[in-house]
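The block that comes next holds chain A.
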Amino acid sequence: MTAGQTATEGQTVTVGQTVLEADGLTKHFPVGRRGGRVVHAVDDVTLTLRRGRVTALVGESGSGKSTVARLLAQLYPRTGGDIRLHGESVTVRRGRRFRAYARRVQMIFQDPFASLNPTHTIRYHLTRALRIHGNAGEGRAGLEQALTELLGKVSLTPAERYLDKYPHELSGGQRQRVAIARALAADPEALLADEPVSMLDVSIRLGVLNLLAELKERLHLAVLYITHDIASARYFADDTLVMYAGRMVEGGDSESVTQHPAHPYTRLLIASAPDPDRILGEVLPEELNDEDTGEPPSLIAPPSGCRFHPRCPAAMERCHDELPPRFDVPDSGTGHWAACWLYAEPAAGKEGDAA
Partner candidate 1 sequence: ACGGSSSKSGGSAGGVLNIGMPNGPQTENNNPFLGTSAGASLGYRWMIYEPLAMVNFAKPAEQPRPWLATKWDWADNFKTLTLTVRDGVKFSDGSPMTADDVAYSFQLLKDHAALNFNALAIDSVSSSGNQVTVKFTTSQFVTQQRVLQTFVVPKAIWSKMADPATDAVKNPVGTGPYTLKSFTPQTVTLTVRKSGYWQTAPQVGELRYTSYTGNDTQTTALTTGACEWSYVFIPNAKQVFAAKDPAHNKLYFPPNLSADGLWINTTVKPFDNVALRRAMSMVINRQDIFVQGESGYFKPLVDSVTGLPTPAGDPFIIDQYKGQKATVDVAGAKALLTQNGFSFASDGSLKDPSGKPVSITLTDPAGWSDYQTILSIIADNFKQIGIKTSIDKADQNAWFKNVGSGNFQATMHWSNGGGTPYDMYQNIMDGNSLKPIGTDSPAGNYGRFNDPAATKALQDYANATDDATRQAALATLEKTMVEQVPMIPTSAGNVGAEYSSKHWTGWPDDSNQYNGGQPTIEAALDVVLHLKPAS
Partner candidate 2 sequence: MKSFLRTFLRNPKTATGAAILALFVLLAFAGSALAPYDPSARSDDLLQPPSGKHWFGTTHLGQDLFSQVLVGTKSVMYVGFTAGIVATALAVIIGVTSGYLGGAGGETLSALSNVFLVIPALLLIIIITSSVPSGGDTLVALVIGFTSWAWNARVLRAQTLSLRRRDFVEAARANGESTWRIVLFELLPNLSAVIFSGFIGTVVYAVLTEVTLAFIGVPGISAWNWGTILYWAQSQQALAQGAWWWFVPAGLAIALLGTALSLVNFGVDEYVNPRLKNVGQRHAKAADGRPVKLRVGFTPVIHAPVAVAAEEGERS
């Protein structure tokens, strides 16, 4: 169930090997016209992507998930922190070095309807992706073969049926597959998938997710899976990280995070997720008993201390002033942590398990 040791024969890659690391990643967007104000979109985010593992990033809308992905893809210059590819710090903006980076780290955009150029065929999109990264093969035949192979990887077969279509002639799921194929054309080591299924219909969603899971297995990709559908994170990700208002608040293996959420925000999130089983007479979790669970905070002037404290039912004096560091959550062994003062005392067990 966790961290499958399924290294394919002949390959030297070690599953679990670190590919991409972010350390203290920070991004502030200036707002207004030249004013000193900034949006604290991402603050001090640390994460690690490993070969053959899917890391989910969940959190409410506007919490900075996409920004993290774009920072990792080097699409935005970062305000602070470090990004390391195989342990080596990289900062690239454009040109050859950017291409070299893009060859190893690829991003899939949130919206398959918007991320393909409506004026170009699928062939154009994929050919460009192959050419840029020198994977187009020898001559016409080589290219043709590469294209077929690529579409095969994302189960769009036969390739001829799709190659000369325009994006608008494909269904959402097919488009999302093309977007994934484009990312795979670079033969990357890390794939940053920004809400790859949120725009898709229920029946198509599953197909794309299964495909991602399969690719991870087969190609030993390191995948960052961004979503706010926690249930899908539970299903497809090995690890899950929770973001709130630009900060990481909890992380650990998916099963622990979703089944035994530690941070009050995570608990709110999980409690809020629709759950058909509730009607079967279950009591509402205590997080939801309050009249109003509050509004997300302003990121221009984020709350001091723990950013969740104005909405937190368990807020203490300390939360107001001091930023909580990461604390290990005691009862689960596999690196489950939370940035919450509740776990500062060694004996915080009684709060730890509310669900």
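How were these picked? Simply put, all candidates are chains of the complex that A comes from, given by their letters.
Please note the rule applied: contacts are C-beta pairs under 8 Å (C-beta built on N, C-alpha and C of every residue); 3 or more make two chains touch, one makes a residue touch a chain; residues count from 1.
Here the structure is a predicted model, which means the values were calculated and not measured.
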Chain A in this complex touches just one of 1 or 2, namely candidate 2
Which residues, counting only chain A, touch candidate 2 once they are in their complex?
-> 70, 73, 75, 94-95, 98-99, 102-103, 106-107, 109-111, 114-120, 128-129, 132-133, 166, 179, 182, 186
